[in-house]
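The structure is given below, and queries will be raised subsequently.
Heads up, one of the protein chains got dropped from this complex, but the rest are sitting where they should.
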Amino acid sequence: MEFDLVITNGTVATASDTFRADIGIRDGRIAAIADNLHGAREIDASGKLVLPGGIEAHCHIAQESATGGMTADDYRSGSISAAFGGNSSFIPFAAQHRGMGVTETLDLYDSRAQGNSVIDYGYHLIVADPTEEALHKELPQAFARGVTSFKVFMTYDLMKIDDGQFLDILSVAKTHGALTMVHAENSGIIRWISDRLVAAGHTRPRYHAISHPAVAETEAINRAITLARFVDAPLLIVHVSTPEGAGMVARARLEGAKIFGETCPQYLFLTKDDLDRPGMEGAKFMCSPPVRDAKTQEALWRHLQAGTFSVFSSDHAPYRFDDSGKLAKGPDATFKQIANGMPGLALRLPLLFSEGVRAGRITLNQFVALGATNAAKLYGMHPEKGTIAIGSDADIAIWDPEETRTVTVEDQHDNMDYTPFEGRQITGWPVTVLSRGETVMDGGKLVAQPGRGKFIARRPPDFT
Amino acid sequence: MEFDLVITNGTVATASDTFRADIGIRDGRIAAIADNLHGAREIDASGKLVLPGGIEAHCHIAQESATGGMTADDYRSGSISAAFGGNSSFIPFAAQHRGMGVTETLDLYDSRAQGNSVIDYGYHLIVADPTEEALHKELPQAFARGVTSFKVFMTYDLMKIDDGQFLDILSVAKTHGALTMVHAENSGIIRWISDRLVAAGHTRPRYHAISHPAVAETEAINRAITLARFVDAPLLIVHVSTPEGAGMVARARLEGAKIFGETCPQYLFLTKDDLDRPGMEGAKFMCSPPVRDAKTQEALWRHLQAGTFSVFSSDHAPYRFDDSGKLAKGPDATFKQIANGMPGLALRLPLLFSEGVRAGRITLNQFVALGATNAAKLYGMHPEKGTIAIGSDADIAIWDPEETRTVTVEDQHDNMDYTPFEGRQITGWPVTVLSRGETVMDGGKLVAQPGRGKFIARRPPDFT
Amino acid sequence: MEFDLVITNGTVATASDTFRADIGIRDGRIAAIADNLHGAREIDASGKLVLPGGIEAHCHIAQESATGGMTADDYRSGSISAAFGGNSSFIPFAAQHRGMGVTETLDLYDSRAQGNSVIDYGYHLIVADPTEEALHKELPQAFARGVTSFKVFMTYDLMKIDDGQFLDILSVAKTHGALTMVHAENSGIIRWISDRLVAAGHTRPRYHAISHPAVAETEAINRAITLARFVDAPLLIVHVSTPEGAGMVARARLEGAKIFGETCPQYLFLTKDDLDRPGMEGAKFMCSPPVRDAKTQEALWRHLQAGTFSVFSSDHAPYRFDDSGKLAKGPDATFKQIANGMPGLALRLPLLFSEGVRAGRITLNQFVALGATNAAKLYGMHPEKGTIAIGSDADIAIWDPEETRTVTVEDQHDNMDYTPFEGRQITGWPVTVLSRGETVMDGGKLVAQPGRGKFIARRPPDFT
Partner (left out) sequence: MEFDLVITNGTVATASDTFRADIGIRDGRIAAIADNLHGAREIDASGKLVLPGGIEAHCHIAQESATGGMTADDYRSGSISAAFGGNSSFIPFAAQHRGMGVTETLDLYDSRAQGNSVIDYGYHLIVADPTEEALHKELPQAFARGVTSFKVFMTYDLMKIDDGQFLDILSVAKTHGALTMVHAENSGIIRWISDRLVAAGHTRPRYHAISHPAVAETEAINRAITLARFVDAPLLIVHVSTPEGAGMVARARLEGAKIFGETCPQYLFLTKDDLDRPGMEGAKFMCSPPVRDAKTQEALWRHLQAGTFSVFSSDHAPYRFDDSGKLAKGPDATFKQIANGMPGLALRLPLLFSEGVRAGRITLNQFVALGATNAAKLYGMHPEKGTIAIGSDADIAIWDPEETRTVTVEDQHDNMDYTPFEGRQITGWPVTVLSRGETVMDGGKLVAQPGRGKFIARRPPDFT
């Protein structure tokens, strides 16, 4: 057996097992997992963990908002930051806006990604204008092209669809075997309370959390699950921020429905107290749904342990803390005028490792599942991506479980000027990331060319 | 790399992955998983599945009941039947009866197992007499000896413990890191209704189901979970037969409690109509809790899919359909006089494969998890047992997923004169079973010596 | 003591008590309840029940639909039919349509009611166009005028409000102490499935039930309750047709919310099989939400017993079975083209008495509460209306609990040409109805002049 590369002496972990083994790589794929391998090149992983490369499944890259703002990260900076965070592939959104065609949208994002990404990538298609043409001609084409997940919004005036349109999309997705994803918040509640808060002069970032109450999410999740079950279509609720919402996902699955959930680091590690920091600092912590409180964090950890959430994502939505982003409407902007979202591509996995695995809340195998394997299965990329198995792409992250570092914005390697996790101590970091057997990041240095990343034409999700 | 044995060309599956690979075995352990291996001996697994050997975690072997009856199977016949069913290890019960010491009990079962088993084995200790001595001296000794799971009964007059004793055992188990298991049925309800049924002349086997109503189980499961959560101790509910009971297990885990559940083939494949077969035929289908109905089966499948059940076991309790067993009290015995339990060691996995994997209800990976990996983790035998990974024991079952066979009692290879699944068509059968790299069963023939199986000194369960 | 009228020898029942007593009436009010009274005029009620006159709290009288159709009953025929059904007051709707002002609406209905009604009446205001003017100027004026309940629709294209408008109305109602009522069905689900059914040629009345599935109601009830609780405003869900919906009402109240529920005879006495009668007969049984099935009926009875429903109403919506009504779009009309609603003013109480009280499902006191007292309290008319107490209006219905009659359309005394309950045998009928001490109906004859009924300026509801 000849290998191009062997990773020796590491502790390998998959979603179910942990064991000492060497990994032999040939032609960009994993060719052997054994107790004593040698190859043309060897990486000594003594004392290290050898894990499937992470899959970041929810991030906003080179994406305009409906009102025209552009994210700070493009496919170059975004993919680099992802790689520094232990990821070997990612799936940003390709956002249709009203008046745009679906194919037009995907072509646009192809042009943004090609030549730029250092890791492999796909897109989730955001559907904001479900015309007859889009539904019955373009969505099937998108699916055939390898874009097998469609996202909709229940809130945001320029993006939201109504319940009938939601059923249309669920129905088309189901027919083709695609997965529908949903941002579930009740638009009416948010607008109603926001109007009153702003009218009353309650405009500081802290009111963002008040204007997006937990019931806005739980109502919408209940409605979304009802609609999906009505047409017996699979559905993933993205960025679940409430225990009640998580409970609905879990119960639906116990009842046999194909309902899935995602949560994000912000809901485990930040609280609304962060929104109340002095001056405009709170703006850095604004995202939708908003961060909640300590009790919610605890409950969401329990749901992570119990398997309620299939996917754990950053929801990286990079708006700089300057007039290109958060402060575009000036220093006196109301919470309604400040872009929603926060960065987190490079910290998703380290945060989960440090506070999850090392703190004893989840196992290393659950970490692998949440960080890579589940997303690969649910988004139609398994077994090429998301695991360490014979024949799979050699997408591997080598982690030093003992390294302790303090978070700084510089180490994010994105285009942002802040990180909401600045100053936090984290133990356990990716030290080397391989993509199809090629080293992308090593020892804190980028060693890959932008543009080497390839588009992943995804298959239908595996809903089991 | 030199291997004693290589399994070539098979499709390997673990609890998380499925892939084509060869398996290299050295010194009884898995040394390589790779795309092209050779060894001193080779088994061609083309077109076959290469799976972790099954672990049967609930069976009654060489066990006297409290009233003196002995099971038809001993460690020789039992282990052989298990091997024919695709298992490479099993964990029968060592049953303390009142007046017996714990150490005395374990010594007795050691004497029964040694020299007889063809596969590796452990015991769950049944605790029926939790004296101070037993609780504080002997249970810790049992634990140190590698018996790290203790089972209690909430019903059966000569076995049952009261709620205070249950708390005592849960508390001791928790202190030592052991797992408590419970047969959960309400004794008072069963006795009350049984007395009335018998007094009214309703004595046929069909009344067994009526005398063990669903609420007897759900009440007891609620109480058992309450007690376990009160002292924050892990608990496994064995042989859950009701959707409500399964729901309680699932909810408790969502709330962060370490509550686990097991179900069995009889609850998925038989119904109370079987108890109503002519003459005494129904006696063959009597077990406690009893088999239910079609709607229950459906709900239990959903819970299997959703992950509510960690363990899937046969609850093999072999009483022959003659005067040594079911008919010991004659042909006119009341349902109260007929031994409870049915055989199933050799069919647990084929039934689950055929109706689960092939019928599209569960994935192959879920099958591996339910058949082997989860039990290995929960009973402290992982990663030596229950998976295919470097360094693990070469406990492997090779399955032909296409073979179709009709169930006959002869093919069970146990000491029984009937199987409740007689005549059923099953597709997918184990064709070769290895234990520590040695072939135990191959092509329908036993090729191992009784006594080669070793006692597995188990570690504390992994409750994550 | 001098009385204008004494009802002697009857069995009197209130919402809490049943006892033998005479009732003395003076100046239109109840002046004495005692064991031996005499007056200028006496009615012998031996063997009869003397009950508070019924209050019909949900009926559509002289009301145009949003598309222009007019109900078959006006205030004359409607009030007469109500009186024959044991009612001494009723509260039809005053329906604002888009572009109409609230005051304009109320004036219009005043003109329709005055000079016509034989019993006292009020209106619930339907709010379909919640402009700023309507919300902040006209609704308070309506409230001051004695219209203290506002109804909204979550479905019907020309009537429905969105979630933000719903919050606006709940908020205004709460400020003034008014009650909001809601027709809760999910508009998107209904439209989506209706479009597909009609496109597929499934146009017969039976598809009406399929196009209004239970989940359309339960989703909307969940949303409505969420919105009401968000602003801590009282809310009544009208015509609840599902056990799940009723369960949500009950649970909300257990949690301290001021959420109330109403159900109607059609959901207790008819099923979707009625919609499947030959030809266009099914059209007679179309209402929204639709009639369900036998299991639902049973569950709704249980909720009636347990107190989930405060109000029991006819939802009398009279569209004749001719081209003025149900058949306006011809004999081949699709289910979407057929007016929704059915008559029932004169049968609400007899049906509830016969199948509720006589069949042993509810007590006589619950019958009084559901038929009169609860509505009086919840709609701000108590204690003048809805009970037999000193000082209350002498609004009294004398019932013969033994009289058995077969339902015919002629006996309805409305303007309809059918009744959905034709041919049903009912035991227990009102034989005399008094309003403010004046006899309105006696022995099957109308003995009052149209126009004698007065507008009831209602007070704020009593939400306890």
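A, B and C are the chain letters, set down in written order, and residue numbers restart from 1 in every chain.
Here, a contact is a pair of C-beta atoms (placed from the backbone, for glycine too) under 8 Å apart; a residue touches a chain by one contact, two chains touch by 3 or more.
Just so it is clear, the model here is predicted, and its values are computed rather than measured.
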The chain left out touches which of the shown chains?
-> B, C
Could you tell me which of C:116, C:203 or C:387 touches the chain that is not displayed?
-> C:387
Out of B:97, B:176 or B:191, only one touches the absent chain, namely B:191
Touch assignment to the omitted chain, from C:148, C:242, C:366 or C:435, lands on C:366
Out of B:22, B:56, B:138 or B:168, which is the one that touches the chain we can't see?
-> B:168
Identify the residues of subunit B touching the omitted chain, counting contacts across the whole complex.
-> 162-168, 186-189, 191-192, 213, 215, 218-219, 222-223, 226-227, 229-230
Residue list for subunit C contacting the dropped chain reads 1, 12, 14-21, 24, 31-37, 247, 250, 253-256, 302-303, 305-308, 362-363, 365-366, 369, 373, 383, 387, 389-392, 462, 464
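The definition used in the following text is that only the chains that are shown with their structure count from here on.
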Same-site or different-site touching of subunit A by its copy subunit C, using the half cut = same
Maximum distance between Cα centroids and subunit B occurs for chain C
Expressed in ° and rounded to a multiple of 5, what is the rotation angle of the C-alpha superposition of subunit B on subunit C?
-> 180
Taking each chain's centre as the mean of its CA atoms, how far is subunit A from subunit C in angstrom?
-> 52
Give me the residues of subunit C that touch two or more other chains.
-> none
